[in-house]
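Here it is, the structure, as structure tokens.
Presenting chain A:
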Amino acid sequence: MNTSLLLIIPLAGFAVSALLATVSRRTMGIGKAVAIAGFTVVAIVAMAARQEINFTVTGSAIPGWTIQFGLTNLSWYFVLMIAAITWLTTFFSLGALRDGKTYPMFYAWLFAKTFGMIGVLLARDLLTFFILWEIMSWATYFLMQQGTDTARRASTSYLVYAIAASMILFAGVIFLYRASGSYDFTRVAATVAGFETGTLITTVVLLLVPMLIESAVYPAHWWLPPAYANTETGITAYLAGISTRIGVYGVVIFLFTVFGPGTMAKLSVGYHLNLQVIIMALAAFTMVVPTFTALFQHDAKQLMTWHSIGQGGYMLMGIATASSLGVAGGLFHVFNHMAYVSLIVFSIAAVEYRTGTTNLNSLGGLIKKQPVAFLGLLFGIIGLAGIPPMNGFVSKWLVYRSLILGGYPFLALAAFIATLGTILSVYKLIHNMFLGQLPERYNEVKEVGFLMQLPIWILMATVLVTGIFPGLILGWVAQIQISLGLEPIAYTLTGVSPTVGQLNMGVITSVFAATFVLAALIFFAGGRRRHVSQYNNYAAGHFVTKEVKYNFNYNFYSAFDHIFEHRFHNPPVKRGEGALVALLERASEFARRIYTGRLNTYLAYSLAAVVLAVVILKEVL
Partner candidate 1 sequence: MSNTLNPRETADPRQKRPAAAAGPARTEEELTRAIAAETGAADFTYKSPRRVEGSIPEQDLHSFAAAMYSRVGFEHLSAISCVDWINDGEFELVYHFWSYRDNCLVSAHTRIDRAAATMATITDLWQPASFFERDIHEMFGVVFAGNTDLEKYILTDWDGPPPMRKDFVTRKFAHEHFHYKDYEPDWDELVQGGYHSNRGEGGTNG
Partner candidate 2 sequence: MEKRLTQRSAWDKVLTNLQKRSLWMLHYCTGCGAVELPPTMTARFDMERFGIMPMVTPRQADILLITGYLSVKTLKRVVLIYEQMQAPKYVVGFGSCTINGGMYWNSYATMKSLDQYLPVEMYLAGCMPRPEAIISGFTGLIERIDRGEANTWEDYYKNYEFYRKNQEHLFGSIETNVDVVGDRQYYKFTEVQQ
């Protein structure tokens, strides 16, 4: 019964904190205590609930539908990540939501969202999956509202996409129910196997498209940056870390259990354009375009949200290869991405908490004041860029190798171009925030408190340890591959076994440490170091003074701006969406004029209706 605790506790938490919020605004303290207690219990249960057990809740109003929950390896992998991230976010928010920033329903919606996500993961039948998916979307919508007023407008754009995705999913669920007579995954999978290509394509579209919208794949990614960047920064880490990756879970569960591994390749549409190639093309676009858009952002949170879309492309690419290395790379990348993106966003939140802004053009030199946040961001960007010894490198290596050996050279090149774009934009992030001259106004900035530092230290340790010993996570991934019916990856504790490829992170990290020590010896062989102030700087004979802004932040990559002619600032898809929104606004404006709300207009309408009715009746009778 303990796995059902995973559902009951978040629901109870939601009820309690919702009650607390409505009672009075001042009870943030108790709310925080409830939240921490609730989420720690969830984390413990998630760790404990290892074995696969299923339980069903019988008796429901809708005929033929019995709610079935079950914990598989794949869902346990995601549940563990959700538990970890929610626990860290609550810890961070204990410190961040102090002076003045009180969002009463903050913890309530956090509980609700966790309930929704865990529910989606445990659902073993389509209708439960859909209902909990709805709950999750609405909880996300309300959670996104906690932030600046632009957050409200941005979250409505998320709502539009989420509702569209849910409607398509709902159509898919009903279509499959009529075809197979039941909602249960296994029964549905059996009937889908019998489908000929026509209906198979429709089921694929109806089931996969909502998942791609939810995980912000290329054409449908426009809702993510404004929605994630304007909420409270603690939530941005939570959302960017794990919330979009439920879409990836959906893609995996549908591709490999409902449709079966082989269908992707055999479902060919045209010349030899099968489903696999389409998904890989989408993944390639998702990798490259958002990363280069991130290059030109000058707000730290916007930059990171664009990157979390880009990293989604690696996961999708890995899964789409359907080879043992590729799927392992994709799934492992979900964990790595969760670790280093939330680490980076927590560091940005620490800076925002102290300086009040995340505008990259006005920050600078904060390494002198917030070294812990700097270290967190440094570990995070090394992971995000995929440079050894951090964990991002291992999963990217797996994806590259599967692409190259799978015979997709230009997709591998697209992945590498995305990596280069990431390296450029992450350096701009750390340079504009932490390096360069410290402006006068940030002289009194201090380091953040222990509560906010704890998540940063924990995530730094995770990113480094899973980088040196990827085997810890690859073990779970291999079990998932077995349960999905794929050939598991041959892994060792420190990398990939020689039969499959040359990667031994243990050796790489030890060589890195040894050469670092050798370089340090050479360095200390030179003379003593002489620390000088930042104003003791070369300025071609000019006297550097405090009033002069002696930083290079603005328009950091101007050469790329020339090459791409600002194309990445407002690409065509955005203009298309803008046109749609404008049309919608004009229509609603017209509707607003009809319902004016004054009594006499309604009298006029009813009179006109009566006259019309009389005319028609005369004709008919």
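Picked so that all candidates are chains of the complex that A comes from, given by their letters.
Here is the rule we go by: a contact is a pair of C-beta atoms (placed from the backbone, for glycine too) under 8 Å apart; a residue touches a chain by one contact, two chains touch by 3 or more; residues count from 1.
Nothing here was measured: the structure is a model prediction, and the numbers come from that model.
> Please state which of the candidates 1 or 2 is in contact with chain A in this complex.
Answer for chain A: candidate 2.
> Touching candidate 2 in the complex: which residues of chain A?
Touching candidate 2 from chain A are residues 528, 530, 532-533, 535-538, 541-545.
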